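I am attaching a structure below and will ask some questions about it afterwards.
A single protein chain has been omitted from the complex, and every remaining protein chain is retained in its original position.
Chains: A and B, in written order; residue numbering restarts at 1 for each.
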Amino acid sequence: MIDINPDIEFKKEVKRLSNSSLNECMQCGTCSVVCSLAPDDSPFPRKEMIWAGWGMKERLLVNTDIWLCHQCGDCSTHCPRDVKPADVFSAIRQITYRHYASPKFLNTILSKPIWLPVAILLPVIVILSILFLAGTLEIPEGTVNYSKFFPHAWLNGSFGIITVIIYCFAISGLIKFRNDLKARYHDAKAQKGFYRRFMTTSNEIVLHSKFSTCSAQKSRKISHLLVFYGFILLLIVTGFAIIATLTHNYPFKFTNPVKIMGNVAGLMLVTGLGIMIINRLFNKINYGNSNYSDWLLIISFFLLVISGGIVELARFMNWYYAYHLYFFHLVCVWFVIFYLPYSKLGHMLYRTIAIGFAKAIDRK
Amino acid sequence: MAIPHSKPALIVGGGISGITTAVEIAEVGKEVVLIEQKPYLGGNVIKMNNYFPKLCPPACGLEINFRRIRQNTRIKYYTLTTLLEISGEKDNFSVKLRSAPQYVKDNCTACGKCVYVCPEERPDELNYDLTKTKAIYFPHEMAFPAKFSIDDRYCKKGSCNKCVEVCEYDAIDLSAKEEVFFLEVSSVVFATGWKNYDAGLIDNLHYSDFKNVVTNVEFERLIASNGPGRDNLIRPSDNKVPKDIVFVQCAGSRDENYLPYCSAVCCPASLKHALSIQEKYPDSRIKIFYIDLRVSGRNEDFLNKVEENRNIELIKGKVAKIEEVGDTKNLIVEAEDILSGKKIKHEADLVVLATGIVPSDATLNLNKDQNGFLTEIQKEGIHAVSCCKKPMDVSSSVKDATAAALKAIQLTG
Partner (left out) sequence: MEKKTGVYICSGCEIGKGINIEKLSQTVTSEQNITVCKNHSSLCSVEGYELISRDIEKEKLDSIVIAACSPRVKTGIFDFPETIVCERVNLREQVVWCYEPGEEDTQMAAEDYLRMGIARVKNILIPQPYIADDISSDILVVGGGITGINSSIEGEKAGYTIHLVEKEEKLGGWSGKLYKQIPDKEPYNKLIEPVIKEKIRDVEDNPNINVYKSASISKISGQPGKFEIVIQNRHEQKITVGSIVASMGWKPYDANALTHLGYGKYKNVLTNVEFEELIKEDQERQLAKSILFIQCAGSRDKDHLPYCSSFCCGTTLKQAKYIRDLSPETSVFIIYKDIRTPGLYEEFYKEVQKDDHLFMTKGEINEIIEKDNKLQISVKNTLLGDDIEITADMVVLATGMTPAGTEDLNLAYRLGKGLPELKYNFADSHFICFPYETRRTGIYAAGSLRVPMDISASMEDAKGAMLKAIQCIEATKRGEAVHPRSGDKTYPDLYLERCTDCKRCTEECPFGVYDETEKGTPLPNLNRCRRCGICLGSCPERIISFSDFSINSVSAMIKSVEVPDEFEEKPRILVFVCENDAYPALDMAGRKGLKYSPYVRIIPVRCIGSINNVWISDALSKGFDGILQIGCKPGDDYQCHYIHGSELTETRSENLQETLETMMLEPERIKTEFVEITGYYKITEIINEYVEMIEEIGPNPFKGM
């Protein structure tokens, strides 16, 4: 027995984020059938659509199925009432990050265009303050050397601390999410051991196997794979770079394998993100509605990679504006890495947890 | 005694609505001209096996209506004729009409000799092209007017001439030309009717790809005693009697991608089909997948009859996927059974898509609503009636047609 007490604000937020006329859903179940990921027993997204329409926030925020959806858009393409289940799911996921993220204000400043100046000012002020503390708040003379502008120790130290803080918050959110899931699905028994769950989950993520089943968005698997691996690769490269600043003579030469790896990763990301942008701009029917959060992530990610490339080039070319660009690049890094748990990229974290949990309760 | 000659009303379309409007006006005592673009009167209903909820044959009412037309000198009808232009105002319209070439003249006795010598074939429009007839053909056994017709897309005319040679009554003129003529009329009623939605456009239901996926109107023919299977229901892939049949409601209807509206007739029509199958083949199994069962008014009894039948299952949930089984050409339909929340995959011998009603193409530039239906009052004296105005069942169409007759006699007074 469900006690009905519709959360109309939640419903309105879902509608705002998804641009779906949610209420027009007539519960025909087309979406559940055309979805290749929906299981045979209580498939999604039909039931979630009526829950959303009835403002049943708790049911939707603590829900494995919301995360089993890879937003391929097949449901939206076939929906007879054009209520875009895929976008509704995406909206619910966004509301989920927000729900579990803290501090909340970081969420807020990323949620609407009106807050964008604040979202930009925050990293600008913090980085300027660090530079001020480091005493390097000026454009250095001579050949371009970014460590003159932002000494490695200061950079690694400050960004490292921020990372630790942000991700502590993130982890606490994830733990809460997992505990909520456990409470919600307390009836479902764990079906598999941790090892097998871990293996199947990572297998699914590594291979992107769920993406292949999509029919509405053919190029989506490729673009997502490119971005996914490009991002992982860049994280690794960054790791190397941090170590290198301690042990080696950084920056590397252009021919250094790590450098090459970094550039390859950059290219992968640019290609992947490029495809995504084109699809979202020109194929709205199949790729659904792109809201502010989608664009904020894609654009900041894209700018991160592009600015990274230019910063590298600027060093070689010894441009005057290299430091300005470097500063811009750091702001982009902030947007992608530090805002990650609060932005759409948070799905990396929440989806992993949710899929892992779904495997645990044998939700196929 | 000289009766002041009043102008007739013009009825465009000789389906059940047009026939009704014409007959009802004429029986008040006014003049009517009825035009029909096909070679026979009866429109879509002549193709139907039976009517819901009585499961009675349309031919029964048509026979009476044809007799009413035959015996009433106030009705003039022109088949193979279309309306080209209307000018003027109410009570005083001038209409331009075109009659397609009348290759077979009115003195045809329908003896049928020509058919045996005709070497050409044409897809039989009456059977939605599921079967063929000769290029010279008798539209159907109850055809009114009872004469043969020639499909000039297939007839080789003078280079063949076999039918002309065999006809004892000099009833065939292969050099006939179309005729354009004018009439003065007091009012015009559009009863141009409907056609079924093109199921080929619904990509996930594979109407064009799988032979055993048919539309509900084709099914009317498949089960009709004068259909392709004679007195047997057959499925297209192998002419075998299907025993497991699935009806897909709202195929393309209530769907923003196709027809956004509901056609109001498909639910009772599928129930009717299900009962007709059961009557003929009591061991058959039928599943009807629906979103909402729209069987209004007293037809509820009819729905109860279906619900009581143990071989007919009604499942809330729309079929959104159909796959073909390679060797048997059976079909696997997939839907979510919404009330149990489980996906169903069911293998069927035949799948019937309950496609909706779209207004027939209009020959003239008329006022339409967003869905292409004609607006009821085009201008004073020009009305649209029944299914070209909005989707409705036969009984409502006849009712609407009778109402239109009243509007027309208000002008022919």
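Here is the rule we use: a contact is a pair of C-beta atoms (placed from the backbone, for glycine too) under 8 Å apart; a residue touches a chain by one contact, two chains touch by 3 or more.
Remember, predicted model here, so these are calculated numbers, not experimental data.
Across the interface with the omitted chain, chain A contributes residues 1-6, 8, 11-12, 15, 21, 23-24, 26-27, 42, 47, 50-51, 53-54, 56, 81. Across the interface with the omitted chain, chain B contributes residues 16, 23-24, 27-29, 51, 53-65, 67-68, 70-72, 107, 109-112, 138, 141-142, 146, 168-169, 224-226, 230-231, 254, 260-264, 292-301, 304, 316, 338-339, 341, 369-371, 373, 375-376, 390-392, 394-396, 398-400, 402-403, 405-407, 409-410, 413.
The criterion applied here is as follows: only the chains that are shown with their structure count from here on.
Chain B makes touch with chain A in their complex at residues 204, 250, 254-258, 291-292, 317-321, 334-336, 338, 341-343, 345.
In the complex of the two chains, the chain A residues touching chain B come out as 26-34, 38-43, 46-47, 78-82.
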